[in-house]
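Structure, as structure tokens:
A single protein chain has been omitted; all remaining protein chains appear in their positions.
And then subunit A:
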Amino acid sequence: MKETPLSNCERRFLLRAIEEKKRLDGRQTYDYRNIKISFGTDYGCCIVELGKTRVLGQVSCELVAPKLNRATEGILFFNLELSQMAAPAFEPGRQSDLLVKLNRLLERCLRNSKCIDTESLCVVAGEKVWQIRVDLHLLNHDGNIIDAASIAAIVALCHFRRPDVSVQGEEVTLYTPEERDPVALSIHHMPICVSFAFFQQGTYLLVDPNEREERVMDGLLVIAMNKHREICTIQSSGGIMLLKDQVLRCSKIAGVKVAEITELIQKALENDQKVRKEGGKFGFAESIADQRITTFKMEKAPIDTSDVEEKAEEIIAEAEPPSEVVSKPVLWTSGTAQIGEGIENSWGDLEDSEKDDDDEGGSDEAVILDSVKMDTGVEVSDIGSQDAPIVLSDSEEEEMIILEPDKNPKKIRTQIACTKQEKAPSKKAVKKRKKKRTTN
């Protein structure tokens, strides 16, 4: 797909804004966009975000035969890819001029600066060396690919751990991460590219141009530098004439920016190391936050809660009372259970049956009860004097207990005789009493 053309009005506006020292995203002339570094779960995998520009870096390694003329040096390989995902204008499978230029610049920045100790990558001289491959994928294009890519490459290399090897005689043993801890690469310094865009034939200068600024710029100067202020690569493109002090000024700015970025990288690496050691959560899923679209959100409707209580009461009053629901099993008596409503269960309902029995024999026992009451009344007074156990209840069984002691049977008998005289109970009842006594 064709690139979206830049309209005349955008171009004019951008140039006028730059003349006024203003940038589209509110940055100052020498400001970088926000840099964010996040690591994947594997070693040697990172995503670097420079504003909206995003680069994914992944390092891998392989044991290969070395180059003939460099028998004791490992091989470094860099590959940057511009996929269509980054911008629809990038065509897949075609080496565009921009891509070739960026790849060359990356190689010069990272390989030719000898920032990685290639001799330490040698396993057996002339036979086996490590080939370190750095794959960089542009995920989103919003200008200044080279800076983001160079940061991603060096961060991924710093983060990478290669498997440990040992050589015993001719035999080369490769250890899995479980057997021996993987080894970090030895990195001498961190070269980082800093881009400067020039406008109006070098009159105006901007650091870290975004995509639209890149489109209207006249020339670009890329300086690769490490934190020791050593220039690793310098490249000017766009065919503008730069003055000596402009280049010097740029290198000074680059020094400051590189120091800041290096510090950030080191902090990010330390953080990741710490999290891994502590066994916390790491990986892209944890570190990359997703944005929310809020414009479609429904606003919460305000609710008038002033007379809610009265209304609720009204509703409750009007509504039919709910039928009682017993959620817990009801235990009428031990050994029975009932859940919910229903007809009362009469099974094993001991109290009720007892009641019934009482009712049956009520007519003839009533008389007896009367006489018994009389008895107890007398007894209580007697017992009090004889230190006998005090029983105040008047059930039949206790009656018998009271009658048990044969200390004063006479007295009772006389009492009964008294009652006979007084109330003249039916013969039947007296007989019953007598019988009881005899059994005792």
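Just so it is clear, contacts are C-beta pairs under 8 Å (C-beta built on N, C-alpha and C of every residue); 3 or more make two chains touch, one makes a residue touch a chain; residues count from 1.
The working rule: contacts and distances are computed from a predicted model.
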Could you check which of "Mitochondrial import receptor subunit tom-40", "Exosome complex component RRP40", "SUI1 domain-containing protein" or "Proteasome subunit beta" matches the UniProt name for the chain that's left out?
"Exosome complex component RRP40"
One chain isn't shown here. Among A:Ala17, A:Ala125, A:Leu174 or A:Ala312, which residue touches it?
A:Ala17
Which is it among A:Gly26, A:Gly169 or A:Pro321 that touches the chain not included here?
A:Gly26
Which positions on subunit A touch the chain that was left off?
1-2, 4-13, 16-17, 20, 22, 24-26, 291-297, 299
